[in-house]
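Let me begin by handing over the structure; questions about it come next.
A single protein chain has been removed from this complex, and every other one stays in its place.
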Amino acid sequence: MSAQDNEALFQQRVDDEQKVEPRDWMPAEYRKNLVRQISQHAHSEVVGMLPEGNWITRAPSLRRKAILLAKVQDEAGHGLYLYSAAETLGTGRDEMIDQLLAGKAKYSSIFNYPSLTWADIGAIGWLVDGAAIINQVMLCRTSYGPYSRAMVRICKEESFHNRQGYDILVTLCKGTPAQKAMAQDALDRWWWPSLMMFGPSDKDSPHSAQSMKWKIKRQGNDELRQVFIDRTVPQAELIGLKVPDPKLKWNESTQHYDWGEINWEEFHQVIQGNGPCNAERMAARRKAHAEGAWVREAALAYAEKKAKRKAA
Amino acid sequence: MTQQEALFRFALRMGDNTLVLGHRISEWCGHAPVLEEDIAQANIALDLIGQARNYLAYAGEVEGKGRGEDALAYLRDSREYINALITEQPKGDFAHTIVRSFLWDAFHLPLLKALANSPDERLKGIAEKAVKEVTYHLRHSSEWLVRFGDGTGESHDRAQAALNDLWRFTGELFEADDAERLLAKAGIIPQLENLKADWNATVDGVLKEATLQRPAGEWMASGGKHGMHTEHLGLMLAEMQVLQRTHPGATW
Partner (left out) sequence: MATKHEKDWPLWEIFIQSKRGLDHKHVGSLHAADAQMAVENARDVYTRRGEGNSIWAVRASDIHASRPEDQGAFFDPADDKVYRHPTFYPMPEGVKYI
């Protein structure tokens, strides 16, 4: 079969809403695109453990401590599911992690913002996970089978993350004036970065069109961002928090919120490595990896010895 | 000391032991040597924190002064904590964490097995659930210790160093205080010194398989069970209690 035939058959399969499986023929670009996107997604889960993990030891009650620990643990699980999905495309986890640690791979820029107060743990669950879920629900229907299956599992587990975050803020808003101020401050700092999570506007997004054609992505960045805003604004109002956007206004005719302008300069700066915590996040990951090297080596050495003894 | 006071003190100690160690283990979340181990250690920490909540809630009820799990966890200073010293030792390298867990788990499991037969229904209930969890903890820490001991030269040396470091905190585990003596006499908890044979058998068996040396050190540190801690605990509690202390009376 010629390359063109392969390509046409492949597109036909995608158009017919059949999933692509690991051993199927696929365009080299599709494979590359997927490895990039899935590994970025996996890196985001793993780096995303850091700003929240930062508060496990300071959680203000034993109940909150257990919930947060279980939640951050889930992120590790989600990173693992995603690395596994990417590995079906022929790239090893070690290779993907090497790229991250070498600074060659991206991860969601939201995790380069600092978690400064306990309310930030609420804001991360409510806003960051809320934004992530909108993206992830779409990705449950992505064309690549292993990615889609990983996303289904992740979405199932993720649903409590969003709620526990909102629950933290609900409690703070019912609390002392200091607690309420803490909640508002967190919203003020996390709102715009959360909107940036959906990526550049479709017209400026380099990968969007091809990803849509291959049904890796199924909805545009702007559309998803609007869904998030429409859902989240009433949730903020319900607990008496003010979204930090003076242009935010319900539009009767479109049945959507109109809203202000994202500071794309900030977005690009953070992506370039100039966010408030880029250096710290990478340093933490590198340290964990380097300090774990002897552990991973020992386990492998022991497994080899044991296998040899068994064979002898 | 009345039996009620003794029971309060024992439940509180079990709560402190499991909370402090669970807190320490949770420090790995996001920083473990491999993603699978982030998840495994978090599971262990969650088990321990869950046990701590049960013990502290029970301690609060026995005390009858209206202190709940959070009041006991967040509003006591290090001199009022009565956990064993081994549980509060810093995470160190992964060998230290594994050895700390192993030496504790090897004591914790036989203790729980005995508590699962306690005539005190609450202790019995907590222990019955915890036995299953801790059976897994001991298995996990034992297997890692064997991997380290019989893995590479470096892992062997690190494991032996951790063992030598932490060994001095194991004697205290078997030293009963007044409360424990009273409860043991009443048949509510086991005689702690009777758990030693079980502990020795586990430790010696695993160390042999791991090709590690049982440290010769005879001198044992003690004091944690009476509120005399290493400096590490104060720092740990300062971090853990910061929000409760800064915002007195707030609900979270």
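Points to keep in mind about this one:
Read from first to last, the chains carry the letters A and B; within each, the first residue is number 1.
Operating definition for what follows: contacts are C-beta pairs under 8 Å (C-beta built on N, C-alpha and C of every residue); 3 or more make two chains touch, one makes a residue touch a chain.
Please read these numbers as outputs of a predicted model, since none were measured by experiment.
Of the listed positions A:E157, A:D202 or A:E266, the one in contact with the omitted chain in the full complex is A:E157.
Interface note for the absent chain: among B:A11, B:V34, B:A57 or B:L145, the touching residue is B:V34. From the options A:R23, A:K247 or A:K308, the residue with contact to the unseen chain in the full assembly is A:R23.
Contact between chain A and the absent chain runs through residues 21, 23-25, 70, 73-74, 77, 80-81, 84, 87, 92-94, 149-150, 153, 157, 293, 296-297, 299-304, 306-307.
Looking at chain B, the residues touching the absent chain are 34-36, 39-40, 43, 139-140, 143, 147, 152.
Operating definition for what follows: only the chains that are shown with their structure count from here on.
Across the complex, chain B is touched by residues 46, 49-50, 53, 56-66, 69-70, 72-73, 76-77, 79-80, 83, 118, 168, 171-172, 174-176, 178-179, 284, 287-288, 291-299, 301-302, 305 of chain A.
Chain B meets chain A in the complex at residues 19, 23, 26-27, 29-39, 42-43, 45-46, 49-50, 52-53, 56, 69-70, 73-74, 93-94, 146-148, 150-152, 154-155, 158, 236, 239-240, 242-244, 247, 250-252.
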